[in-house]
Each structure stands twice: as structure tokens, then as C-alpha cells.
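Report on one structure; see the data block that follows.
Note that this is a trimmed complex: some chains were dropped, and none of the rest were shifted.
We call the chains A and B, going by the order they appear; numbering starts again at 1 in every chain.
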Amino acid sequence: MTDALAPMRLVTIVAEEVLAPRLVAAVMAAGATGYTTSPASGLGSRGLRSTTLGGENVRVETLVAPAAAERLMAVLARDWFPHYAVVAWVAEVAVVRGEKYGAKLHE
Amino acid sequence: MDFLALAKANLLSPLLLCFALGAVATLVRSDLRFPEPVFNGLSIYLMLSIGLRGGVELGTGEIAHVVGPAGAALALGVAIPLWSYALLRWMRFGVADAAALAAHYGSVSAVTFVAVLAYLDGAGIAYEGFVPALLALMEVPAIVVALVLANMGGAGGAKGAGGGGSMGQALRDAVTGKSVLLLTGGLVIGWLAGPAGYAPVKPVFGDLYRGLLCLFLLELGLLAAARLRDFRRVGAALGAFALVMPVLHAAVGVALARAVGMGVGGAVVLATLAASASYIAAPAAIRLALPQANPSYYLTASLAMTFPFNLVAGIPLYAAMAQWWYS
């Protein structure tokens, strides 16, 4: 196996579904090269359902370089957490061919 | 039939009883849930069906007659949020919450609209074929007016998260929103296709809509009752607003309808549109553009109070009001 595994960050964001289009725009603006969304529901400390078809959330995952992950978390903390039901976390993961997601070769 | 007989027939119609069944299911904590994709599919069907049948009717009538009623509908869509906002501010609601509620009460509920048509059909009262156009016209303006009010009051949306320009964005979203699109699209299709083109699709768009509406109301009953649990968060003042304002708006609607020359059936429809509050389009728009507003207020008021009130008592009342005014 010649492809070494490169370290990356996986940022996962759970938010009200109505926010999805703006959220993925924010993700791309922070420097991501892609994202994956999936349907979710849940309960949090606010417990608000903001639309009639309440309780429906969206889960956005993006594989980004560490710097972009920090940028994204900072944007979320500043612009999104105060207003919306949003939860986000960062995990360290390994990928093959990290360049694809914006990783520098010797990070 | 007299008023009481009609009110009773309304109460015992499968439509209302299905709504009640949904509410009961939530209250006894049943595991009954309507699958969301099916609910979304039904919404698309209902909107298209309303538009299509209206469009076919439109083609057989005189289109010039629509101008006055359209103006009346637009006037209601602009005026209702203005006075609702003023009243709610006076009731000590914050800028964002007052604007959010104003948007909901100025906009309209498609299911309430369909329910009033079913009521009129049952009572044998005729109405103008173009009324679906009024429904389409009244969905958006109130949302725009309310957002302008919020901006003027200093509650200007979540600038950062939206990337700026949330007002213009909200307007764009509302106009290209699926309900406006399906209603107007359906009207145009029905008008172009005419009765001959409509005939082969009538088994779906004509014959099924009353029954499918029952399933829709079952789900709305589930959702409305779930909202009722938020009632303590909402308070009696908002409860009074949610039950009194529809009647006032209906009265204005009847008066305007008569002024622009609509028949008594059309007056009942316009009154009901004025009285109804949006619970699908407006919440989504407001949540994005005015995140500071508390969804418990606007959703509980529109979905759990005004909507059932209109279904149960409002529609027969507005019909009686219109008949009294026109006689």
C-alpha cells in the first residue's frame, strides 16, 4: 500500500433542517471542498421545534484540513449558535489522498 | 339548511373528525405518525389540485372580474400585518415576536381555504372560480410587510449566518416557494387545458381531494395537539389574540368582498382567507429571516389555536356573517 493515511478533521454539524442551504454555504465558505448531509431528528437543551413539521434536523459532515475546521467552528460559534439550534463537533480522522480535501502535504 | 344544521354537519364531517382523531392520538401518546415524505407528497397534490380546479373554472368565467377581488386580497395581505403588529407591540410583545406573528396572521392557510370550499359545496352556496388565485396572492405580501416592520424596529435578522441580504432573500424564497408556484402553476395549467384536458385527470385531482384532505387533517391534528403542550409558554393574551383577531379579519374580509362586487360565497372565502393564519410557509420564512422570534409563539397560536378555531367555529360563523351582510 503506497497511499499513506493523512490526518484530517471531520466536522459534524446538527441543525434545524430549514437552515440546510445556508449551512452548507457557510461550510464551503470556510474552505471545505465538499460535504455530506443526512436527515436527522433529535432533542437538545432548547427543545424548540421551529417549523410545523417539527423535530426535523439536518446533519452535515465535512472533511477538512485542521485550519479550516477551526475557522468553521469559529464561524458557527459567532454567527449561528446565538440564534439557531445548532450543535457541532470536530473529530480527528485519517484519509487516503488528503490533498483532495485541502490538506497540505506535510502538515 | 339553517345555520345550526350546517354547523352540525360541519362538526360531524369526516374532515373535522379526522383532525380530532389526530389530536386524540397525540394526547393519548399513540405511536401514530404520518410519514413525512407522504405528507409532503400530499401537500404538493393539494396545492396543484386547488390551482388546477380553479384554473378550469377560471377559463369558463370572465377573467376581468378577478381584478377587484385581487386588489382586495392584496390590501388585506398588507393591512393585516400592519395592525396586528401595532396591536402586538402594544400588548408588550418584542419587535421580532410581534413581526413574526403579524406575518403569520396576514398570510393564509391553504387547508382552511379548502375546508371553506368544502363547507360551501356542502351548503350549496356558489363561489367564484378564481378564488384559488386569491389564496396564491395572499401568501407572500404579509411576510414581506412583517420583515420590513422588523427591520424598522431594529430586529434585522441574523446577518452573519445568512450572509447578509436576508430581506431580499426572504422575499425571493417566498415568491418561488412551492405553494405559490404550485397554486399559480395549477391555475395556468387548468386554464390552458380547459375542461376537455381536465377530464382525464379529474379522477385524481377532482374526485380524490376530499378524501385525501382527511389524511392531511389527521396529520395536522397530530401536529396541532403536540403544539398545545407549549400552551403554558404562550399565555392567555396571545390566546385571546389567536381567537379574536380571526373574527375581526373575517368581518373586514366580508365588507371588502362586497365592496368589490363578489358574491356571497366569494365573500365567505375572502373572509376565511383573512381569518386564517399560515402554519407552513410563514414559519419557514420567519425562522430564517427572524431567528430571534420565538417559534413557540407563532406556531402555537396559528396551528394549535387559530387553525382549529376556524375549522370548528370560524367557517360557519363567517358564512353566517356574510349571509347577514348580503341580505
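Keep in mind that, in the parts below, contacts are C-beta pairs under 8 Å (C-beta built on N, C-alpha and C of every residue); 3 or more make two chains touch, one makes a residue touch a chain.
Since the structure is predicted, the reported quantities are computational estimates derived from the model, not experimental observations.
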item	value
Copy-number formula (whole complex, one representative of each chain type shown)	A x3, B x3
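Everything below uses one rule, namely that only the chains that are shown with their structure count from here on.
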item	value
Interchain centroid distance [CA atoms averaged], subunit A/subunit B, Å	36
Partner subunit B, residues of subunit A touching it in the complex	16, 18-19, 22, 25-26, 29, 48-54, 56, 75, 78-80, 83-84
Subunit A contact footprint on subunit B (complex, rising order)	36, 39, 158, 160-163, 223, 226, 279-280, 283-284, 287-288, 291-292, 295-296, 299, 303
